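All protein chains but one are shown at their positions in the complex.
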Amino acid sequence: MAEIMSNIQVSPGVFRIKISGKYEGRIGQFYMLRGSRIDPLLSRPLSIFDLKDHYIEFLYQVVGEGTHLFASLKRGDSLNLVGPLGNGFPDIEGRTALVGGGIGIAPLYFAAKQLRDTDIYLGFREEACLVTDFNSISSNVRIKVGGSILDEVVFEDYDHILVCGPTGMLKAAKQKQVEQDYHGNVYVSVENKMACGIGACLVCSVKGPEGTKRACVEGPVFLAKEVDLDD
Amino acid sequence: MAEIMSNIQVSPGVFRIKISGKYEGRIGQFYMLRGSRIDPLLSRPLSIFDLKDHYIEFLYQVVGEGTHLFASLKRGDSLNLVGPLGNGFPDIEGRTALVGGGIGIAPLYFAAKQLRDTDIYLGFREEACLVTDFNSISSNVRIKVGGSILDEVVFEDYDHILVCGPTGMLKAAKQKQVEQDYHGNVYVSVENKMACGIGACLVCSVKGPEGTKRACVEGPVFLAKEVDLDD
Amino acid sequence: MINLSGSIAGVHFKNPLVMASGTFGFGKEYAQYYDISVLGGIAGKGLTLHPKSGNEGLRVFETPSGMLNSVGLENPGIKHFLENEAGFWEGLDLARIVNLGGDHIDEYIEGALLINQDSRIREAKGLKAVDIIELNISCPNVKEGGLAYGIKTEKAREVVREVRAVTSIPLVIKLSPNAEDLVSMAVMCEEEGADGVSLINTISAMKIDVYKRKSVFRNLYAGLSGPAIKPIALRMVHQVASRVNIPVIGVGGITSATDVIEFIMAGASLVQIGTYNFVNIHAGEELLSGITEFMNNEGIQTLDEIRGII
Partner (left out) sequence: MINLSGSIAGVHFKNPLVMASGTFGFGKEYAQYYDISVLGGIAGKGLTLHPKSGNEGLRVFETPSGMLNSVGLENPGIKHFLENEAGFWEGLDLARIVNLGGDHIDEYIEGALLINQDSRIREAKGLKAVDIIELNISCPNVKEGGLAYGIKTEKAREVVREVRAVTSIPLVIKLSPNAEDLVSMAVMCEEEGADGVSLINTISAMKIDVYKRKSVFRNLYAGLSGPAIKPIALRMVHQVASRVNIPVIGVGGITSATDVIEFIMAGASLVQIGTYNFVNIHAGEELLSGITEFMNNEGIQTLDEIRGII
């Protein structure tokens, strides 16, 4: 059990939680989080939002019972977490576009802080959040509220494109790569439901041309062309 | 949902919770309490500890999941409660001994405040609690830590004896009545597990010489001779 | 205008919400908390020919998202019901279901006869207290009792046939999830002229007190109900509804309006609410407004549009 240092609402229904302790992790990796009770049964996967010497941070949106419970936690309360999990984003060179939609922006903050030569594209449906935070770590942040942020990204300008967001957005990125015959790498971070989080149960499988892969181990970050995206 | 005004630990594992609102109730009656979640499934019965114009109070001991959850609630949080339930203590005249063991003291505070001509006997296993509160409403409070408080009660001195506490204590009171051929009324408050709390499900039945009775409607206060006590 | 109504064998239900047997008494207790005539119907506490004092010892135990009960069909007997409770039922503007249990086939028959007889007498006076008989062949809490009939289709056939023969009152058979072959059981009910089936009753289950080293229930096993069993109940209702043409009443673990809709989509004509009454004393009226809201939001006019859509 780890102690919560703070748990602050940063925009309607979106919270930023800081948990005390020494943690590890690479860009795109995630942790499985849960309270101390057995119900709700499964742990919830959250991407690393930020990581420092003595704490880890997550950014989460309240969507159901699990995240609702997280939101009710206060400074001094505790949480269980297991991680870092997943393959994360590969070590890359070259120009990179980080594209996030909605709560999909969560892993991009950590990514932007570590990668050089990146442009950040953040799309929101109704209200932007954490704009100041992103601006404080990069001078190339582009924000769009309403509409598709993906339309703003000129794929050819980049060697790599990392997309995090709703499945519709990931699909659109994949399609755009095909349509524009883009030869760089389009990475997507998938959000399949998980149980074990460590590769043992096979409930998180993603199908692709080369067979089945586990989102929690071989993913959650995949090359778009490696995975079939459906809801 | 009703708002919690305070929820204070009064001795190890024993809490006194004050809930805002206008409530009714007679001596010996109880409420069914629960949080907003569906798990744990069943509501928990708690006796009225005190009642004022704008609030109700309960005194509870943390024994399992439900009471543990109650203990985690803070001022401003909310709870669901249904009541008052049960028959309560009949309107009586004459000298009355109120005998409580452990958390069984809960309903006696409310009783002592309303009944005239009572002596209060409180027994604790390890540590007395709420002594000042009881002393502030009565000058006849007898406390015993360790041993059997029931031994202190001279049945013949009273017209009525109301016993609240663990089943062993209720049994002992019943037996003492028989042994001493005591002709006053010995009342016991039983703590059968409950589901509906209002008489519809029959899981709380108490057997007795005159057939089956529902602890939640015909009880929880019964004449000792009316009920078979077993665990 | 949303129309929630439905019917079984000509009996009108103004909406699909029926309170489940054994969890709602005969309705009086909950009537203190809300106007129960907003409900589609109620199934009364299970009755037997003779009064039963029920099981000894502990009768309830909470489990993860569920509860075990071992009431053992405690009830005042059919006669007492007809004399003392049916009067209250006469005044209710909802479908009134008598739940009929028994240990032996003769008890079921005699019980049904009593109810039938009573109905004729009331009818002559222009009165009615019972709209449907729900035959409980599935109570797991009565030793050597009803359950035997609930497990084997051919054993159950005898009871259904005999009871069907002696009563003209619409007859619904309450099926046990412990049945060896639930679908064949339901098909049998249809063959024998039942007007519907309701399922599921509680699932036979167990809890051991490891400190006392014995079952917490004198009767060894008890019946599991509540949200824990909903996924199982839903599957069973879907299986049965896909195979019979008589109405199916879906029961088991319902605690929300979307739970109700799931059962309807699985093919249920009506649903019953049991354990949830203990969680929310206003369950009936709150589920009703929840269903209405759901239908409004989803642009659904009648439940027929979605019934059995899966």
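As written, the chain order gives the labels A, B and C, with residue 1 at the start of each chain.
The rule is simple: contacts are C-beta pairs under 8 Å (C-beta built on N, C-alpha and C of every residue); 3 or more make two chains touch, one makes a residue touch a chain.
If you're wondering where the values come from, they're calculated on a predicted model, not measured in any experiment.
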Sole residue of A:Q9, A:S72 or A:T212 that reaches the chain not shown, by the stated touch rule: A:T212
Residue in contact with the excluded chain [from C:V71, C:L100, C:L114 or C:A205]: C:A205
Absent-chain interface as seen on subunit A, which is shown: 34, 38-43, 82, 193-205, 207, 211-212, 230
Absent-chain interface as seen on subunit C, which is shown: 63-66, 68, 180-181, 203-208, 210-211, 213-215, 220-221, 224, 226-232, 234-235, 238, 253, 258, 261-262, 265-266, 294, 298, 306, 309-310
Residues in subunit B touching the chain absent from view: 38-39
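Throughout what follows, only the chains that are shown with their structure count from here on.
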Most heavily contacting chain pair (counted by C-beta pairs in contact): B-C
Furthest chain, CA centroid comparison against subunit C: A
Rounded Å distance between subunit B and subunit C, as computed from the means of their C-alpha atoms: 35
Euclidean distance of C-alpha centroids - subunit A vs subunit B, Å: 52
Residues within subunit C bordering two or more other chains: 64-65
In subunit A, residues with contacts to at least two other chains: 39
